[in-house]
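Note that one protein chain is taken out, while the other chains of the complex remain in position.
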Amino acid sequence: MTTQALSTVIDDLVLASRILADQGVLDSFGHVSVRHPGNPHRYFLARAMAPALVTAGDIMEFDLDSNPVDQRDRRVFLERFIHGQIYRARADVNAVIHSHSPTVIPFSVTQVPLKPIINTASFLVAGVPVFDVRDVGIVSGLLVANNALGQALATTLGNKHVALLRGHGDVVVGPTVQRAVLRAIYNLVNARLLATALSFNSPITYISADEAQEPVRLDDAWEILKRKTMGT
Amino acid sequence: MTTQALSTVIDDLVLASRILADQGVLDSFGHVSVRHPGNPHRYFLARAMAPALVTAGDIMEFDLDSNPVDQRDRRVFLERFIHGQIYRARADVNAVIHSHSPTVIPFSVTQVPLKPIINTASFLVAGVPVFDVRDVGIVSGLLVANNALGQALATTLGNKHVALLRGHGDVVVGPTVQRAVLRAIYNLVNARLLATALSFNSPITYISADEAQEPVRLDDAWEILKRKTMGT
Amino acid sequence: MTTQALSTVIDDLVLASRILADQGVLDSFGHVSVRHPGNPHRYFLARAMAPALVTAGDIMEFDLDSNPVDQRDRRVFLERFIHGQIYRARADVNAVIHSHSPTVIPFSVTQVPLKPIINTASFLVAGVPVFDVRDVGIVSGLLVANNALGQALATTLGNKHVALLRGHGDVVVGPTVQRAVLRAIYNLVNARLLATALSFNSPITYISADEAQEPVRLDDAWEILKRKTMGT
Partner (left out) sequence: MTTQALSTVIDDLVLASRILADQGVLDSFGHVSVRHPGNPHRYFLARAMAPALVTAGDIMEFDLDSNPVDQRDRRVFLERFIHGQIYRARADVNAVIHSHSPTVIPFSVTQVPLKPIINTASFLVAGVPVFDVRDVGIVSGLLVANNALGQALATTLGNKHVALLRGHGDVVVGPTVQRAVLRAIYNLVNARLLATALSFNSPITYISADEAQEPVRLDDAWEILKRKTMGT
């Protein structure tokens, strides 16, 4: 693992944070992490701050119990346990996004399932479980603020790509940060459109499992989003 | 009460005004106040102006009858009586926000109660009364433009954190300006999401009283919003 | 009529155009005019251009048949006839706004009346007629592109403050440009909120005629909007 390779990973994480803020996935809160490419028992996550303002200097390293490796005087996100426990449970996952995206929340507090209607959200055909802290015996607060809750969430997520957190937000995962970012963006777009389609009271044609196909040309999409976010 | 301590209070009030404008809680109108930390019979409020533009030099001091202590040639908000009367009735309240937030208004003119579906709006489990000037014998105008109306509104608010004003907006209070600002922000987010959830015509899972818990880590949230609003 | 007085009128018209664009009332199209304060048979309107970019040098003078007094090579709005015919029919009106505001259009193509639910839209208690060019024997096009159509629209408007144009937009009038601008802003806010309230399928409490009262303190509101739009 060269310093150069690590630097690229950090730069992509910073860019992911800014793209997600620019695209409205992350509001002033929410966070995105990547697994350490040289050590699968570690992950990178910004210190507690607004996603749109993250720079490389704000990135911290955590172990899978979500203890900071070198905290110094930096504040850390209360819900970092989401990241650590998902990396522990899912060897195929190298990037985790936790957002408080308003758009998906109505699907977490009603009986209406979040299913894909747009091609770019095809990954949702795998299903979108809803995590409710009450189901794991928690009666106060909805935050995933310790390892037990993080583990319970990882169990609910299973082998899916997205899980909703009841009245709270969602978690989106991917094999790369680029893939996770695109999934998070299109998850929101799909939720917004599905809400409108539902209001029509007309039968809905969902994307079926056999036609589901994640967008190819990930590199192009990432490059376009990068230039858009950076204005270059 | 040192000059320095007072200056911090004023600075936080200015920041609150700008955060609320940046987050879309306050449009060109609406206002936020704080109780004078050294004199519970006084409060601070900007002169009549757009919230996004408030600076420390725009802050004025009022008594609890909402008379300006030193008006000079400055215009004052017509509805300042909301602030004075709530400070008089509620010793636990040190910050008051009055907004014309469009998002909550549909809940003030229909029979649909504003209840929490997101964890960050848990404070709404206390209930959200609706104030209607007609209920207090006013037949012309809906503004809270004198002390009698301000007092009636304070009575409707009771010991709650939020009251809606029919066809007009809302009032959000808190023990600190930081807490009141976060409540005002999440009150809006919750109202917007609840409106969408209601459109699904599917049973809704509200936040229950026993799981209600206001977000911890207020300092972090305030710092994040501060940096976001100030772009630093 | 001094040059100075005329200059103030023009400056307020320019400001009105920019405020309406800033507040989202006017998109890239739409226009606002004022009656000539020194000659009731003339009015001022910008040449055909985006409202957000209007300057004093773009203002043209028209007679009540909507002929430009001094056109030179400047393009004029196709629907200027709306302005001329309303000034002719309504001696009490000194400002006219024609917008293609999307928000009100659903009320022009359904049977749902546009009625006030917010105090700041109290002026709507007078009623909001819908103008349909088909009702006046026009079968092609929906634009008010000549004096006959302008006159028919003025007849539909009657003594009201707002008329909808079916599938097209609306017209808002006032005794001053400041009053017309505030009405246009709150007409939109009210329409947006009413659409949401309607989606709740719950009885709606409209503003009643006896409690209707237009906002006092117009000067304050104008000053706040001015500073907001100009960023000062």
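Chains: A, B and C, in written order; residue numbering restarts at 1 for each.
Assume contacts are C-beta pairs under 8 Å (C-beta built on N, C-alpha and C of every residue); 3 or more make two chains touch, one makes a residue touch a chain.
Just so it is clear, the structure is predicted and the values come from calculations on it, not from any experiment.
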item	value
Shown chains touched by the chain that is not drawn here	A, C
Absent-chain contact - pick from C:M49, C:A89, C:A126 or C:I204	C:M49
Residue among C:A89, C:A126, C:L142 or C:I204 touching the omitted chain	C:L142
Touching residue (missing chain; options C:A5, C:A56 or C:V109)	C:V109
Residue among A:V32, A:L64 or A:I207 that touches the chain left out of view	A:I207
Missing-partner contacts on chain A, residue numbers	116-120, 189, 192-193, 196-197, 199-200, 202-207, 210-213, 215-217, 220-221, 223-225, 227-228, 231-232
Residues of chain C (touch criterion as defined above) contacting the omitted chain	28-29, 48-50, 52-53, 75, 78, 100, 102, 105-106, 109-112, 133-134, 138-143, 166-168, 195, 198-199
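Definition applied: only the chains that are shown with their structure count from here on.
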item	value
Overall pattern in which the protein chains touch one another (line/ring/star/complete/other)	line
Copies chain A and chain B touch via same or different residues, half shared test	different
Whole-Å gap separating chain A and chain C, where each centre is the average of the chain's CA atoms	46
Inter-chain centre distance, chain A versus chain B - centres from mean C-alpha coordinates, in Å	32
Interface hub residues of chain B, defined as touching at least two other chains	199
